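Can you keep this structure in mind? I'll have questions shortly.
Here the complex is missing one protein chain, while the rest keep their positions.
Our next item is chain A:
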Amino acid sequence: MEFVELIKTPRVDGAILHRPFQPRVEGTLCLTGHHLILSSRQDNNEELWLLHSNIDAIEKRLVRLELRVIMINLFSLQALSTLDSTTLMYPFFYRPMFEVLEDGWHSFLPEHEFTLLSAMTDEWRLSYINKDFTVCTSYPPIVIVPKSIDDETLKKVATFRQGGRFPVLSYYHKKNGMVMMHSAQPLTGTNGRRCKEDEKLINATLRAGKRGYIIDTRSANAAQQAKTKGGGFEQEAHYPQWRRIHKSIERYHILQESLIKLVEASNDQSHNMDRWLSKLEASSWLTHVKEILTTSCLAAQCIDREGASVLVHGSEGIDSTLQVTSLAHIILDPESRTINGFEALVEREWLQAGHPFQQRCAQSAYSNSKQKNEAPTFLLFLDCCWQMQRQFPCSFEFNEQFLVVLFEHAYASQFGTFLGNNENERRKLKLQQKTVSLWSWINRPKELEKYLNPLYEANSLVIWPSVAPQSLQLWEGVFLRWNRSSKYLDEAWDEIIHIIEYNKDLQAKVNALRRQLAELQTEDGELERP
């Protein structure tokens, strides 16, 4: 298929762009294979580039003279924004205009992560059991498992867990050697099937005499119901050393509906306080944020305070499970609050761990086509990160903008990072060879400096976020940014950066003067001595 076939009219003159807070722009609309471009053709600044994959819904309004042309274009747009073949998407056509200093595809190799781990403990090993994706299609080729468990056992465990997602290491807590693992639900079914190997595997992670916690991200009811579909949960009788806790985190279409309602409320221009608050409440978005954060805090608490190991799973182990493990990670591990550490976390706990980005992020809040695979799982994770960032403004190396960029690229991007649903698909698409990694672009010093938090001071402690409703706020930087100007907030940030730099300069001057003074004093001393 050629793009040319889809583009009926490549150019329309006299188009007008209306934007809030800024004057309207009159110019020419151009349609290319991957972008919708509006150029005022007067000075180079007034240009809008819109990626087709960023287009969620198109409506016909305010169309007068060029009705026909724009209509044709609309059809083209619709076709272009809903390409069904991944290989026709922009990342495959995008050629970087920048010099790749460090190839992001190789920035976070599991082997490297493992060397860091083996410096702390020798109880774990790398397993290449999944190198052909035969044991588990959604796991990466290399996983970290207990040393005492051989590959044969793993294979048996995989048959007992949905989608073959056997328990693997997610986080090792250096302070007390406790671990967090994630997996999918056990396939106990209604007749209470058990698997000795599975019990052996997860017990292998416990120290002698210690107990562990299994955090099930479904309510007890939902977990019970899962049995009728062949799923289930770990029976106390078979896992006596583990205590199971149920926490209900919503998933799939419930989250998607919540997002749709929230975005609709955020775009509501009628200025009425009551309506705004009821709509915010009705969207339940903040309820979801609270649930996810609460569960993550619980997992972190079990590890840090109770000194127990934790296994997290829901049903498939690719949505709420990953939210909980990655957020617990951020609470516990100061390293994951740096830019590099956060990227490594996203790479490991989301991309490698098999969160189906392409399915979940295919459409966003405006789309009216109902597809059940969409869910703002990753956006909720970023929102939770933002809540923590707001509560601990000095503990994160990156700023809000960094989170916003990740959100944008998860939904529409020129980079291949978030394409595909798991490592298996990414290999088949040959993304490493054919597309550029988002990390290659972000990790250039010039780009990176946009995402640095000027207030950052490395904080080696565990951070405990407040999950009280009073402490959680709407993420304005994402949900209100197109409806209100951030000019004054940006100004404040510039001012903060300025003050901190000024302070650094002064500090440097003080140090120089002190040194000078010390030198003079020793000189004086030498002069006086003879």
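Here is the rule we use: contacts are C-beta pairs under 8 Å (C-beta built on N, C-alpha and C of every residue); 3 or more make two chains touch, one makes a residue touch a chain; residues count from 1.
As a working rule, contacts and distances are computed from a predicted model.
One subunit of the complex is not drawn; among "N-acetylglucosamine-6-phosphate deacetylase", "Histidine-containing phosphotransfer protein", "Myotubularin phosphatase domain-containing protein" or "Flowering locus T", its UniProt record names it "Myotubularin phosphatase domain-containing protein".
Within the set A:Gln162, A:Ser284, A:Gln352 or A:Gln387, the residue that contacts the chain not displayed is A:Ser284.
In the complete complex, the hidden chain is touched by one of A:Pro10, A:Gly177 or A:Pro469, namely A:Pro469. Panel shows chain A; residues 271, 273-274, 277-278, 280-281, 284, 286-287, 289-290, 468-473, 488-489, 491-492, 495 of it touch the chain omitted from the view.
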